[in-house]
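With one protein chain removed, the remaining protein chains of the complex are shown where they sit.
The chains carry the letters A, B and C, assigned in the order they are written, with residues numbered from 1 in each.
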Amino acid sequence: MSFNTYGHIFRVTTWGESHGPALGATVDGCPPGIALSEADIQVWLDRRRPGQSRYTTQRREPDAVEILSGTYEGKTTGTPIQLMIRNTDQRSKDYSEIAETFRPGHADITYWQKYGIRDPRGGGRSSARETAARVAAGGVARAALAALAPELSVTGYMVQMGSRRIDPARIDMAEIERNPFWVPDAAAAEEWGTYLDSLRKDGQSVGAMIEVRIAGAPPGLGAPVYAKLDTELAAAMMSINAVKGVEIGEGMSAAGLTGTENADEIDMGPDGPVYASNHAGGILGGISTGQDIVVRFAVKPTSSILTPRRSITRSGEPTEVVTKGRHDPCVGIRAVPVAEAMAAAVMLDHLLLHRAQVGEGPRGRIG
Amino acid sequence: MSFNTYGHIFRVTTWGESHGPALGATVDGCPPGIALSEADIQVWLDRRRPGQSRYTTQRREPDAVEILSGTYEGKTTGTPIQLMIRNTDQRSKDYSEIAETFRPGHADITYWQKYGIRDPRGGGRSSARETAARVAAGGVARAALAALAPELSVTGYMVQMGSRRIDPARIDMAEIERNPFWVPDAAAAEEWGTYLDSLRKDGQSVGAMIEVRIAGAPPGLGAPVYAKLDTELAAAMMSINAVKGVEIGEGMSAAGLTGTENADEIDMGPDGPVYASNHAGGILGGISTGQDIVVRFAVKPTSSILTPRRSITRSGEPTEVVTKGRHDPCVGIRAVPVAEAMAAAVMLDHLLLHRAQVGEGPRGRIG
Amino acid sequence: MSFNTYGHIFRVTTWGESHGPALGATVDGCPPGIALSEADIQVWLDRRRPGQSRYTTQRREPDAVEILSGTYEGKTTGTPIQLMIRNTDQRSKDYSEIAETFRPGHADITYWQKYGIRDPRGGGRSSARETAARVAAGGVARAALAALAPELSVTGYMVQMGSRRIDPARIDMAEIERNPFWVPDAAAAEEWGTYLDSLRKDGQSVGAMIEVRIAGAPPGLGAPVYAKLDTELAAAMMSINAVKGVEIGEGMSAAGLTGTENADEIDMGPDGPVYASNHAGGILGGISTGQDIVVRFAVKPTSSILTPRRSITRSGEPTEVVTKGRHDPCVGIRAVPVAEAMAAAVMLDHLLLHRAQVGEGPRGRIG
Partner (left out) sequence: MSFNTYGHIFRVTTWGESHGPALGATVDGCPPGIALSEADIQVWLDRRRPGQSRYTTQRREPDAVEILSGTYEGKTTGTPIQLMIRNTDQRSKDYSEIAETFRPGHADITYWQKYGIRDPRGGGRSSARETAARVAAGGVARAALAALAPELSVTGYMVQMGSRRIDPARIDMAEIERNPFWVPDAAAAEEWGTYLDSLRKDGQSVGAMIEVRIAGAPPGLGAPVYAKLDTELAAAMMSINAVKGVEIGEGMSAAGLTGTENADEIDMGPDGPVYASNHAGGILGGISTGQDIVVRFAVKPTSSILTPRRSITRSGEPTEVVTKGRHDPCVGIRAVPVAEAMAAAVMLDHLLLHRAQVGEGPRGRIG
């Protein structure tokens, strides 16, 4: 990771501000010969797009992606892929007051302190709008994974929203696509709708917890000891706006377990090792085991709320901040497709990094 | 991060196996003219060294560091600093059985699957012994920070060990150095000793939670959007052996909060902004605010336990694994100085990265 | 350097094909607060633009740059700067024959062999049109240098074109901007025009040698031993299309000198060391001395010529290739602004890298 770039081989650089003319992603290192059209990417962007339900910001933008380079006759050429998304809903308004005030919980103050200049329009570079570029790049990663590791799947879903958690007994992965919260629990989805309506009415916001499950990853991915697979997945999630914590498998609760409880016992199955449990979350020593990889992360509640909060201006004067207008009561909802995109990019990158050092597929045979 | 290297400007590459002739760290990009002797590094290594109390592994090694390059007359020259630690306690024993068996919860199986070869002696590269090299490199980072940002301090301590947590009401930072658990709570320290004794007697292990607090960091550090300060601290911690989760400030519990609860209100103080709370953990938008930076992470219990666990051999035969001999009932204890070292390295690196792009100190003035 | 990216701190990734919808550069790591408008960049692009004299390709494109991100109210914000240039002169024609044939001396065959796919339209990614993106990025570097090191200047010029060389006795730097060859010799310029006219009439091409002189660089820039300043300048030039050799100071002829002839003696001047000569080309041990930095490189003649050349098709059949239509008899002419851009980017990058590790300005005082 380096400023606005992540990845070793499959390298993504995102660019653009919330209210500039456009934003996008420069994707380098993609394998050649991968079928890729704008539609292949648009399908993922459409999942992230705001304004699709009453639970997300009412900013309405088509978020239409254009591929400006890197493909020929519908296939990647191995050269940089430029993905551009025009910003079309930059309501012209007066930003002079916003430019002078620091909203509590926003990056306004730190961008100012760091750079001595910031684009105040819609949060500029610190806006969650940047994540559209991540999703577009993730679409390229998905296309490459479909060709190189067709059995690999990446699925994100919400497991907590504010004070509500899903009931593990009711989990049904087929529900994820049937509700606006990406929650694998039909009953939760309904109740959460009511909950969020009341929060929205109060101009309140809540945090969320999201889980990403990567199934079908081959064993052997990850580059210890500093480019471990769990390290890079954690970094990928932590780099998403508003994320405050990330865990793998048992995660933070591993602190409370004993070694006997935590060990995943191993049996020999017909196609190789089979694990009796998955406390490890599919990663041992930074390398994938072949089990499901399980990553969980927490998104803080947005600080764009109706309750007035104490703050200061650029000249150091006390002030009060209230956020009016369109906003997301739970920004965690839209973090789901973003996290999937980041996970897809990391998995592809490690697939390529593995074949760089070790060659195609895992090396050591068992049985 | 790239294989065994981390850092942008202050770049650390660690090398070495548990039972090879030596291990160490190649440190590049250190500013020149920094006072640095072996003693300056040894003091940190001594904190991590095993065998200091009955609560850590009884492997006894001096872990004496040698500076092989990069200094002249007690000062860094700006050229690579090679830090070497000889392994002196490699008990010669027969590793043929270990080489054939995969210990549940260890990286044995994934290293084998990835590389098709592994050094079975003491876990080879996947051993926590690698963290000695991290601590040595952290010693260089501390020396440079002492010169460039003398007000910055990095303090790690345990906040949970298995089923025991500290009592926030009893926290006294001065206690940290007075007990073998680095716990800022004298009463806890005493009770934890008894607890750990009983675990050790049973050949059991427990997980732990560690907090690292970085005080005195200037505002403006961090390089959004992929080299954010929280992203890089999270990656640094997640790369440490056995770490399964990491969080900043409010962390995972942010998922359950409302925006009103989570916002850190801002007042103007005599020397700049003052925050009424620190839910953010000192970082907004990936950039330091000037508050204390608070990072927390969970270490899983070691799977080297006396309870037999089911596993398989390299040829796919079922077997049972019991770990006898020296081991740590709570590997989290020794993770404290390691985490401090990683935090110091990340902070120095971002200090240098900031002055690369922006120059010395923060840019935007307030008030 | 990594695929399509160069630079440590000031990082440039170029993207785009000759006949795609657009091409451009993603510029990351630029210092904030630098005055930068599209006009500041356009002025450099206009120098490279084809069709300005009868000596360069008659492809006519405005090469108008758009800044899509990274500036606010005319200043850089420290976030990624996206520079886009629309391709407007992609004559629609049938590329099916070109797609099947490999032109001798072109990258057609190697791109095909490497990737198994290539964009045949105008050479795709291997086209010298990619250098427009380099020039645009160089414009950003120039703007930053103007603010950070105003005394630093970068000047490129031709010193040889085919069988013609400039006469050192007649060099007048003011002439460079007065002729279409960027040659600092008025008499040469005139004669070279006649020479090139006759080559063009014959459908012939010639190589060229270009020199870039960087004046006003402070001593102390460069990061030995692998990111030496001369190494990185050499790499920057060698990465330009058609470049086959690069040298610093005395260059290749240093092989024939004695140590007595080659040593640059040092005297003390009023403002520091003064060198009696500059065989070193302004760089010792990979670090700038404060003298003029002198880089020279050779551009091969384009293989797009009227003389039929033997080749093969994709199916391995023998064929003959003749290039008709617009082309440059001396592609070296347009390499001049490209080389300047690359030199400016490298110098800025090393200025930033130096201040990362060492701080502002050189460290060791003399006198």
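Here is the rule we go by: a residue touches a chain if its C-beta (ideal position, glycine included) is under 8 Å from a C-beta of that chain, and two chains touch if they have at least 3 such contacts.
Keep in mind it's a predicted model, so treat the numbers as computed, not measured.
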| item | value |
| --- | --- |
| Visible contact partners (per top-of-document touch definition) of the missing chain | A, B, C |
| Residue, one of B:89, B:119, B:202 or B:265, that touches the chain absent here | B:119 |
| Chain not shown: contacting residue from B:77, B:153, B:260 or B:307 | B:77 |
| Selected residue (touches chain absent from view) among C:166, C:206, C:333 or C:347 | C:206 |
| Residue among C:45, C:145, C:196 or C:298 that touches the chain left out of view | C:298 |
| Hidden partner interface residues of chain B, rising order | 2-5, 11, 13-17, 20-24, 26, 28-29, 32-33, 66, 68-70, 72, 75-82, 84, 114-119, 124-125 |
| Contacts of chain A with the absent chain, listed as residue ranges | 9, 29-33, 78-79, 224, 352-353, 355-360, 363 |
| Interface residues of chain C (partner: the chain not displayed) | 1-6, 8, 14, 102, 104-107, 109-118, 125-126, 130, 160-163, 199, 204-209, 219-228, 230-232, 234-235, 238-239, 241, 244-268, 273, 276, 279-281, 283-290, 298-305, 307, 309-312, 314-318, 332, 354, 358, 362-367 |
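Keep in mind that, in the parts below, only the chains that are shown with their structure count from here on.
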| item | value |
| --- | --- |
| Chain separated most widely from chain C, comparing mean CA positions | B |
| Interface sides of chain A and chain B: same vs different residues, half threshold | same |
| Separation of chain A from chain C, taking each centre as the mean of its C-alpha atoms, in whole Å | 39 |
| Distance between the centres, which are taken as Cα means, of chain B and chain A, whole angstrom | 26 |
| Residues of chain B touching at least two other chains | 224, 357-358, 363 |
